[in-house]
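Below is one structure, written out as structure tokens; comments come after it.
Note that one protein chain of the assembly has been removed; the remaining protein chains are unaltered in position.
Per-chain numbering from 1; labels A, B, C and D assigned in written order.
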Amino acid sequence: MIRFIKKRSKKTGLPPGSLVHIGKKKEIKTKITIIDYDEITFQELEIEAPKECIIYKDKPTITWINVDGIENTQVLKDLGECFSIHPLTLEDILNTDQRPKLEDYENYIYIVLKMLSYDEKEEEISSEQVSLILGKNYVISLQESEGDIFNPIRERIKNGKGRVRKAGSDYLSYLLLDAIVDNYFTILEKVSEKIEGLEDEVIKNPTQETLNTIHNLKTEMLYLKKSVWPLREVVNKLERGELTLIKKSTSVYLRDIYDHTIHVIDSIETLRDMLSGILDIYLSSVSNRMNEVMKVLTIIATIFIPVTFIAGIYGMNFSNMPELGWHWSYLVFWIVVLIIGVTMIIYFKRKKWF
Amino acid sequence: MIRFIKKRSKKTGLPPGSLVHIGKKKEIKTKITIIDYDEITFQELEIEAPKECIIYKDKPTITWINVDGIENTQVLKDLGECFSIHPLTLEDILNTDQRPKLEDYENYIYIVLKMLSYDEKEEEISSEQVSLILGKNYVISLQESEGDIFNPIRERIKNGKGRVRKAGSDYLSYLLLDAIVDNYFTILEKVSEKIEGLEDEVIKNPTQETLNTIHNLKTEMLYLKKSVWPLREVVNKLERGELTLIKKSTSVYLRDIYDHTIHVIDSIETLRDMLSGILDIYLSSVSNRMNEVMKVLTIIATIFIPVTFIAGIYGMNFSNMPELGWHWSYLVFWIVVLIIGVTMIIYFKRKKWF
Amino acid sequence: MIRFIKKRSKKTGLPPGSLVHIGKKKEIKTKITIIDYDEITFQELEIEAPKECIIYKDKPTITWINVDGIENTQVLKDLGECFSIHPLTLEDILNTDQRPKLEDYENYIYIVLKMLSYDEKEEEISSEQVSLILGKNYVISLQESEGDIFNPIRERIKNGKGRVRKAGSDYLSYLLLDAIVDNYFTILEKVSEKIEGLEDEVIKNPTQETLNTIHNLKTEMLYLKKSVWPLREVVNKLERGELTLIKKSTSVYLRDIYDHTIHVIDSIETLRDMLSGILDIYLSSVSNRMNEVMKVLTIIATIFIPVTFIAGIYGMNFSNMPELGWHWSYLVFWIVVLIIGVTMIIYFKRKKWF
Amino acid sequence: MIRFIKKRSKKTGLPPGSLVHIGKKKEIKTKITIIDYDEITFQELEIEAPKECIIYKDKPTITWINVDGIENTQVLKDLGECFSIHPLTLEDILNTDQRPKLEDYENYIYIVLKMLSYDEKEEEISSEQVSLILGKNYVISLQESEGDIFNPIRERIKNGKGRVRKAGSDYLSYLLLDAIVDNYFTILEKVSEKIEGLEDEVIKNPTQETLNTIHNLKTEMLYLKKSVWPLREVVNKLERGELTLIKKSTSVYLRDIYDHTIHVIDSIETLRDMLSGILDIYLSSVSNRMNEVMKVLTIIATIFIPVTFIAGIYGMNFSNMPELGWHWSYLVFWIVVLIIGVTMIIYFKRKKWF
Partner (left out) sequence: MIRFIKKRSKKTGLPPGSLVHIGKKKEIKTKITIIDYDEITFQELEIEAPKECIIYKDKPTITWINVDGIENTQVLKDLGECFSIHPLTLEDILNTDQRPKLEDYENYIYIVLKMLSYDEKEEEISSEQVSLILGKNYVISLQESEGDIFNPIRERIKNGKGRVRKAGSDYLSYLLLDAIVDNYFTILEKVSEKIEGLEDEVIKNPTQETLNTIHNLKTEMLYLKKSVWPLREVVNKLERGELTLIKKSTSVYLRDIYDHTIHVIDSIETLRDMLSGILDIYLSSVSNRMNEVMKVLTIIATIFIPVTFIAGIYGMNFSNMPELGWHWSYLVFWIVVLIIGVTMIIYFKRKKWF
């Protein structure tokens, strides 16, 4: 649950633009990596003080500044000063409980979205907030902790493969976004495998445990939906071609991400529908089992209660009970019992009770 | 329930613009505080007669008039005359059952919204109506009773921290709105903690009490939704930049409130979905318990009814029952009983009844 | 149900514009009252022949013609001729099964809406159709039967209080609409009180009767929704300022009605949601009661069936049953019975069955 | 079900515009009736060969060609050639599984919609497809079989009553559409009577049969919705005044049909909601009955099982059972039994079980 509503209350009463980190403290040291490249040159370095970035601000080469760990608010403040980032943007970066959104601040575009990963131990989806700041010739990416999702992009820039070295900062942002969105499919595969497993279980052996799993998966899907749904609008804004920082040639690539996002949303809805279906089956299975229990009880009771009554009769101690003295009484008793039993069984067979 | 539909009936038949207070009488004395400031000067005072405000109407400094307690209709009337406020606006201020809305009356903007607080004793969300009147260089805020939510803003103006002393009345309204919206997150945290608690309870020990709690929380969420949903449109109108009283530089801050509002609405929907999920589990848990009760009954009955019948047979008093005289009959009886019992238990084990 | 679908079949095959009354016949004599006023003069009279109205058509004073009882089609025909009203409008006035709507016929605006009242005996909402024809300097209001809802307006015009004597026919229509919409709140209060009562009943003592009440209230809400929902569009059309017969100064008042309409619709939806919630609780309470019945049965059966079996054993008549002769057998029997009983009770306590 | 998805498969692989009849073969001979009129002249005749129509194509009088029975594709082909109707239109006329739609082919407007009738025997709604082709001065109406719904219009043209003889082909189409839409209200009345009947039945005596009736009515409503819903858009297109073949003076009449269509759709939704409500009550009634059955079982079992145990005790044959010899034992036994019984009954009364 904590994943849904993060504690913002410590910010109550502070003026807007106050830099306070909201979210789970991860005690991660901030690490700033810079990749600076154009078609010919390539440079990769790690810096300590964010102020060193200032030289890259107006350099014509493309600069990608990657920040892992954002709990150190001073680093962010310095970075904000270097690239004249609006205080509200900095506040949003620190508040890791953001809805994905895109904001156009004329000199840069601020994009915030969720990077998801599936925690196999906890069996739940965990998310990290990724902020992208796209300027004319630089991209700043900020993650909560160090991840390996951007490594292939780093390699590609290094090797100069593909369009990347020839294209601008908008294409680089596209690559980063694409890596994140592509990753969503991996999560969906995980979840869909789980649901597939549930489908079998719910028919063959539904337990209270199954119900909890269904409930947990539903909560996961809710979380997934909440993280991905607003992305649609974000990518749509990027793709529509109304932002001056996005070149027209990049638009076709962004359209591709848009399609992927729609695909992810679609799949989430489908999986949610399937989960509802599975819940229906579960409830119905439980009800069927109850039915079966009732049938067993009824069959046993219906056969034995009447014959027990007959046995009870001849256990009575009335002085004048003629049948007691007859020679074949006991045999007749057994015959009657058998007739009652067989009749009942035929009756149940006809009712298809077993 | 009373919170949902307030008694408007006492107004039926009155002409429009009639000043009648609708809502729970709180017997609160009206208190008017004035804060008047610009970049250099700062003045804070409390006044008795609302007519004293007239001097602030056209003064170039920014004036914030805060009114706590609105049941005294005369005060409102005088205030309305001072600032030429439309009678319908005054009527709306007094009617504390308003939907959040924004109305543009050219010389001022009227905003009405709900300030929420969580009443720990009653375990319910209570709300107060806050009205804001934003003029060219004044802001009038009207609350039902004295609250402490605006205190940090008062402090900030006094200390001259942040943008506030340099910015206009629109920025001041932004700060007031921001304080109210930020407060919603506190309510959401409370509710989400409650729901988290429910999730455990519903699996481990679901009672009728749990059901009532679920129902109450659902009603709270309904109330929350009703109070917050229309706010979206209000903030959107403010932020779109079509109002002449809102400067462009404030727009970016209002966009931030808009994001927060969307976030709150989103979270409400998520919490509602979770509550539905919890209700499903509750119902299913109840059904599972019933199932278990049935199984116990069936196991006991199925084992003992047949053997009781056998015991009944040999309690019969027929004169001719050969088994009664045999020496090992009693032992055989016990063996038969045990066989029946064991068979049944194996059968139930196979059916996974225990 | 009759309230939902009125018999239109008697009109099948008739040409459009045929004047046939559709709805419950109420045998009400048509009564025409005229109020003619401007800022200075005021005149109130009742007329017999609708043709007498003709003098008011082009008179510069504001004329309000109120018609109670519309079953007399001839009256309508004459009125229609006087004010050159389109045959389709007349047809719509007579057909009391209209959805609320607004139609602009250039020389007049035709508005039809529902006046609701709560019938305490039948415990249901009953509705009457009210038609308004708004011309340049006249307003014709037509009701199915005589009502007292417009009396305060009549008084206000007479006394010359408020804006009404200075304003035009559009302001008069606003007053009529406002009276009708304000009345909806009274209905909502009634319904919400009923629902509040239900909430308690459903938890404490749910019966089949409760279910019927829930169902009836749901049907009432459906009816309410059907009557009010289309009003939103009607008032929106009025308020948007595209109609030449509506002056700009009246717009702000119509916006107020629009807010009220939205508020009513909102409240209806909220009440519907609450009813759904109450139905859920009802179903769950019923299920809980069943559960309790089952538990009592199971506890009794589980304790007594085994001990009855034991008693049965020692009622057998085998010649060779050594226990029968032992001296302490009977005491041992009682001890065994007590042990079984106590064990069972502990077991049930642990399972929290009682 | 066959009503929902008609066999289109025989058309698979054929080129577009292939004239193949899709739907239930009704073996109806095609009958072509022509009514040709203007303000002064009137002529009614039946023709054999569709080619005879050619003279009416450019005649200034209004011509209404009514075709009953469309299975003869040759007739359609000839007609299509006469009036230069697009092959796709002809294909659509023959395919009786169309959604209602309107297509503007510049020289004519093609409208297809459903004529509904209630089959009292089968207790289901049956539908027939009606196609209208509206040209400059002719209207072609095509029905699957001969119907009497257009007779009043025929009469009205003959007698020259109303606007019809003075108005153009667009007004004639309006009359035809109006006749069809008005007929929907008859169907709705039938269905609403059925639902009213159900409401009583479901409370007083719910059986499996009731459930089937609910299900069938739900399916009927689904069918109704499917047939009427798209009509809204059709009439809206007609009424908007963007079609050159529709004169402005007819627009006001089409607006009337639009209102009726909305009314029908609204009523369908309301009836569907009521059916859902009835299903809820049904399910709850069934559950209540089960509850009552359980109570009877539990009361009987709870009273008699303990006392049977006591009787069992004193049926035991232990040699040493002091109570057996006491003189008042039997009386005490009866007193104990009565105490147990009365206690139980008081307990059940308190629980409100009966």
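The definition used in the following text is that contacts are C-beta pairs under 8 Å (C-beta built on N, C-alpha and C of every residue); 3 or more make two chains touch, one makes a residue touch a chain.
Since we're looking at a predicted model, the values are computed, not measured.
Enquirer: Hey, which of A:I54, A:M290 or A:I345 is the one touching the hidden chain?
Expert: Among A:I54, A:M290 or A:I345, only A:M290 touches the chain that is not shown.
Enquirer: Check the options A:N72, A:S126 or A:S192 and report the residue that touches the missing chain.
Expert: Counting the whole complex, the residue in contact with the absent chain is A:S192.
Enquirer: In the complete assembly, which of A:I54, A:L243 or A:I313 touches the absent chain?
Expert: Candidates A:I54, A:L243 or A:I313; residue touching the omitted chain: A:I313.
Enquirer: Given that one chain is not shown, which residue among D:Y258, D:Y282 or D:F348 touches it?
Expert: D:Y282
Enquirer: Contacts of chain D with the missing chain: which residues?
Expert: Contacting residues on chain D, toward the hidden partner: 1-2, 4-5, 7-9, 11-17, 86, 88, 92, 97-99, 101, 103, 105, 205, 208, 211-212, 215, 218-219, 222, 226, 279, 282-283, 286-287, 289-290, 292-294, 296-297, 300-301, 304-305, 307-308, 311-312, 314-317, 321, 323-330, 333.
Enquirer: Under the stated touch rule, tell me which residues of chain A contact the chain that is not displayed.
Expert: 151-152, 156, 161-162, 164, 174-175, 178-179, 182-183, 185-186, 188-189, 192-193, 195-196, 199, 203, 252-253, 255-256, 259, 262-263, 266-267, 270-271, 273-274, 277, 280-281, 284-285, 287-288, 290-291, 294-295, 297-298, 301-302, 305-306, 308-309, 312-313, 315-321, 352-353
In this section, only the chains that are shown with their structure count from here on.
Enquirer: How many steps does it take, at the fewest, to get from chain A to chain D if each step moves to a chain that touches the one before?
Expert: The least step count works out to 3.
Enquirer: What's the chain with its C-alpha centre farthest out from chain C?
Expert: Max centre-to-centre separation from chain C belongs to A.
Enquirer: Just the number, please: Cα centre separation of chain B and chain D in whole Å.
Expert: 42
Enquirer: Hey, what residues on chain C touch two or more of the other chains?
Expert: 287, 290, 294, 297, 301, 305, 308, 312, 315-317, 321
Enquirer: Could you list each pair of chains that touch, in label order?
Expert: A-B, B-C, C-D
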